[in-house]
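Yeah, one chain of the complex is gone here, protein chain that is, but the others are all in their spots.
Coming up: subunit A.
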Amino acid sequence: MDRAPQNGVVILGSGLGGYTLARELRKLDAQVSITIVTADGGESYSKPMLSAAFAQGKDALSLMQKSPGQMAEDLKATILARHRVAAIRRDAKTVVIRRPDGDEMELGYGRLVLALGADPRPYVAEGSETAGLRTVNDLDDYAAWRAALSPGARVLLVGAGLIGSEFANDLAGAGFCVAVVDPAPWPLGRLLPQALGEEMAKALGEAGISFHLGRSVTRWSMGRAELDDGSAIAYDQALSAIGLIPRTRLASEAGLVVERGIKVDGSLATSDPAIFAMGDCAETPAGLLPFILPLMAEAKALAATLAGCETPLKLPALPVVVKTPALPMVVCPPAPGAVGDWVMEGAGRDRKALFVSPQGKALGFALSGARVNERQSLAKEMPDLL
């Protein structure tokens, strides 16, 4: 049996979470053995670029920043790409791995880190299994999606949240004919106040995107989606971006505490002190945080902890840039359940919205157009997440 040294760190996942952690850990500890096991190809790439790469003419290959071989060298780590973890055996401190040839092997760990990411939420409606509905959540998906699109194709996008809006803008910019369906009354419905959401809808509309807001698809057939108002949309390709579900199966089968994500404490430890979780699969004391900035903070804190200096996670407010060139936007939403009102400043495209509590404290913000450059100074005034 293949065994990593007893104190070795085994990281499951080579996304921004797994690779950033490995990089930060290597900075602090030149000796510790690091093994990264990943179901995908192990290339380093920027996932946020997937929803902004089409209009720049970038294919999957040009999105690859470093090959797995290069990553292994830079990180002085062993990288097992296209190796899928099938189970965690906590009693033996091993993981069961399915190799590319289908055989199984076991790998021992001293400390194990789950950086498994999240799966796209499936869109389920009558006929959806025949609709050819795709999702783009990694480099392989992106390559397949790009290959499926012929120039000028009609694209139906389901979901006008952060990622759906970015894809819509990107695809419209690349010359596709884009229609978007979402039951919310305006794009980025959960993140933006109405006035800014409507401004976003207008800007994306001017970019050629047709919106079907307040609507959902009730019936799919190949190339045709029927909406709940009786209208129908004909499409060549359909893409769904309706949210993500943390990958928790391995953790729950191993008996770790799982709620919406894999539960971790303030030091990112799961209910087993030898196992940690971070990134999109983890549920921190501040909730699910499926964004880059919290992930970078998590990687730094966890690397220090793994290097022997227990470091609790601290999170300042984390503004997110919405990559919609039609209308640049930055959002820093208030914590879920926060009480308050949006207070607006400015007009037209260039606006600042502050979410203010009844006591007059700013708890969140959204900035659009020319005012996005107030991001840094405003973020400092927001309450910490953790």
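Here is the rule we go by: contacts are C-beta pairs under 8 Å (C-beta built on N, C-alpha and C of every residue); 3 or more make two chains touch, one makes a residue touch a chain; residues count from 1.
In this text, contacts and distances are computed from a predicted model.
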Between "(2Fe-2S)-binding protein", "Rubredoxin", "Urea transport system permease protein" or "Sarcosine oxidase subunit beta", choose the name on the UniProt record of the chain that's been left out.
"Rubredoxin"
With the full complex in mind, choose from A:Leu293, A:Leu315 or A:Leu386 the residue touching the hidden chain.
A:Leu293
From the list A:Arg121, A:Arg224 or A:Arg375, which touches the chain that is not on show?
A:Arg375
List the residues of subunit A that touch the chain left out of this view.
16, 20, 23, 46, 48-49, 65, 292-293, 296, 319-321, 373, 375-376
